[in-house]
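Omission of a single protein chain aside, the complex is shown with its protein chains in their original locations.
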Amino acid sequence: MTEFLPLSEAIAKHVPDGASVALEGFTHLIPFAAGHELIRQGRRDLHLIRMTPDLIYDQLIGMGAARRLTFSWGGNPGVGSLHRLRDAVEQAWPRPLELDEHSHAGMAAGYRAGAARLPFGVLRGYIGTDLPKHNPNIKSVRCPYTGEELATVPALNPDVTILHAQRADRRGNVAIEGIIGAQREAGLAAKLLIVTVEEIVDELPPAMNGVLLPHCTVGVVSHCPGGAWPSYAQGRYARDNDFYLRWDDIARDRGRFTEWMERHVRGTSDHRGFLESLRRVAA
Amino acid sequence: MTEFLPLSEAIAKHVPDGASVALEGFTHLIPFAAGHELIRQGRRDLHLIRMTPDLIYDQLIGMGAARRLTFSWGGNPGVGSLHRLRDAVEQAWPRPLELDEHSHAGMAAGYRAGAARLPFGVLRGYIGTDLPKHNPNIKSVRCPYTGEELATVPALNPDVTILHAQRADRRGNVAIEGIIGAQREAGLAAKLLIVTVEEIVDELPPAMNGVLLPHCTVGVVSHCPGGAWPSYAQGRYARDNDFYLRWDDIARDRGRFTEWMERHVRGTSDHRGFLESLRRVAA
Amino acid sequence: MNDYDRDEMMTVAAARMLWDGCVTFVGIGLPSAACNLARLTHAPGLVLIYESGTIGTRPTVLPLSIGDGELAETAACVVPLPDIFSDYLQAGRVDVGFLGAAQIDRFGNLNSTVIGPYAKPKTRLPGAGGATEIAAHARQVFVVMKASPRSFVAVLDFQTSGGHFEGRGKSGARGGGPTVVVTDVGILKPQPGGELALVAVYPGIPIEEARAAVGWPLAVAPQIETIAAPTRNELAALRALKARTEAAHREPVRLPI
Partner (left out) sequence: MNDYDRDEMMTVAAARMLWDGCVTFVGIGLPSAACNLARLTHAPGLVLIYESGTIGTRPTVLPLSIGDGELAETAACVVPLPDIFSDYLQAGRVDVGFLGAAQIDRFGNLNSTVIGPYAKPKTRLPGAGGATEIAAHARQVFVVMKASPRSFVAVLDFQTSGGHFEGRGKSGARGGGPTVVVTDVGILKPQPGGELALVAVYPGIPIEEARAAVGWPLAVAPQIETIAAPTRNELAALRALKARTEAAHREPVRLPI
């Protein structure tokens, strides 16, 4: 049975220190509110998993929540660097960060294997790259038919995957519309799937061939409007490209970053408070 | 560029004797018209591939068009046996038929590998079954992480996959709605994809997360209304369950089968003629 | 309340074993009837998955095929068939998978492939379909088969799907295998070691009839339960479902011309 919990309770109950956690969503529907709640509750030693770390992982890493990062592209999309990620890797600030670095194709294969509960994924990948020299997780297997050597990645099975979606119904079915990245695979690969949603409705219309995570795959639903901001929710609100640009300045400096996080994330009690604190700044 | 051809030309031009051909569609959207055209043109030595052979493969096999069959379940759904398939296997009538027999999960993995142009698919499958004793195509591979042994199947890459769909636009984009079985994977796995469609429209509405085969994946589109009958097309016409029942009688006897095929398939010039010949019988 | 037949008794017995919220992998025929009966009576939250790719279907009539249009129309969602096998069944998300077969042996191994030798069969059957991996990965398998010495055999002609075969524990199978075999003469369950034993009979059917219907010396559990006859409510729901189904399938389909 899908649990319906406020986000703070969902995180408190299901995401302990040291857990492996994937917050997925490719540019679209990034679960920012959930990431902030991890920071508010002071989680430590997390193994963060995500194809494109984005600002939310920059924040988690900069606040010292992460021990290890599994990823394939760590930048501020269309803007430049993730300064907190860079600082952790280059200067071990505020703490060292282990990297488990892949290509997109490799991580996609790892999530897919995880969703299918296979121990590894196969791809014609990691060709002409130094990545396997630095990541012992990238191995190979020989095709039993052609003798070809193909790359393998271990299955990704996060302890918890957190997604953000437009809607859930009262049974826990979750409907997603728009760019889905590897959300479906990351969600099904998890030992527990938590979904924050813009809206909870009595009944979803039949999805037919659309993207639906059936309630039997969803562990927890949390109602969290605006929970993807500054990422976006197709049909609800747009990506705040301007904030992605502004983040470059905020995150560049350790002091300014820490101050911003203390004020807007740790200094607010929930996502609504976070958004309100930003509105006050903008006004 | 997607070609637009009448079905008879599409088959004449692209499906030679000896080709490996997959007509997919799981109960829904089975490309009957295309199968009949293969029979009309007297194709021989085909390697037929399909998860659930269904009536159309019973007809192809009974007419001697097939040399080999890759499949995972060969029955008349909800009714019983495929008598022509049985006769070919049990009595080699009208000719012997090689079997490459799988489970559904195995064939699905084979199509998926084919679509991704990987040489093999991996599954936790073929456990507790005698199938691998009789099918040398079922092999295994050892997980480089856990040491577990997992089953493998060779990729399925048909020379030609033929699908039936509701709609195409004039560029060759194909939209499918409803149960899709392994249609997408079989279509993408093919060296050439031919799609018969109920309707060709100027422009399809944006599909967002629906099922669309982009024109760059579609080799040939043929306009063929009713082309799935006695299977069905969601939103257009229903499955003719009664014909599936009647087929049991028609196919049980070699003579009656041959007579029916000569009259309705080989004795008609196209799918419209086929349907009209059946309407005359019904009237 | 003696006005029911053995098919109805089997269907009701199977339906009662399903619980609300249970995720079932459904086959056509009696399993489909049992699942939909359960859904329409005590288990409205039953999640029906058909291998065609429909999840959470709520058909008003029983499908004739596993891919009838109504299954798609009433589904929570329709996914590609490969996803059903990898991300649902293989991933361990199916609580109960239903299987039938032409032959079963005393360990619940099943044959739906051939009678006679594989290369030159006396009778070619449809084959595995989804059965092999349902048998391996569903948390429980419910087998539903009419009993006769021809189908409940000492030695299978071909093993299509594994029951409690030797080495199952190390085979990579994730599921628990058959936990029950529902027949028309009674109910069998595996005992420690995996061999099936008669554990329950239906009203009016003697144990001897059950033993005679099985082609090996059938073990009998120390305590034999008698399954309650179908209730008025169960029979009414089942018959209404079947009547709706027959009426729907009688509706003539026009040629698409």
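We just call them A, B and C in the order they show up, numbering each chain from 1.
The rule is short, and it goes like this: contacts are C-beta pairs under 8 Å (C-beta built on N, C-alpha and C of every residue); 3 or more make two chains touch, one makes a residue touch a chain.
For clarity, every value in this text was computed on a predicted model and none was experimentally measured.
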Query raised in the report: Which chains here would be touched by the one that got left out?
Result: A, B
Query raised in the report: Of the residues A:P31, A:G62 or A:G125, which one touches the chain left out of the display?
Result: A:G125
Query raised in the report: Which residue, A:S8, A:Q41 or A:S81, contacts the hidden chain when the whole complex is considered?
Result: A:S81
Query - Residue among A:Y57, A:F120 or A:Y232 touching the omitted chain - result: A:Y232
Query raised in the report: Which residue numbers on chain B touch the omitted chain?
Result: 1, 115-118, 171, 173, 188, 204, 206-212, 214-217
Report task. For the chain that got dropped from the picture, name the residues of chain A it touches. Result -> 26-28, 51-52, 71-75, 77-78, 81-82, 85-86, 89-90, 101-105, 108-109, 111-112, 123-131, 134, 148-150, 178-182, 184-185, 225-226, 228-229, 232-234, 236-244, 272, 275-276, 278-279, 282
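Throughout what follows, only the chains that are shown with their structure count from here on.
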Requested in this report: Identify the chains adjacent to both chain A and chain C in the sense defined at the top.
Outcome: B
Report task. Round to the nearest whole Å and give the separation of the Cα centres of chain A and chain B. Result -> 40
**Report entry** Per-residue overlap in chain A, given as positions that touch at least 2 other chains
**Finding:** 117-118, 208-211
Query raised in the report: Which chain C residues reach two or more other chains?
Result: 72-73, 78, 86, 90, 174
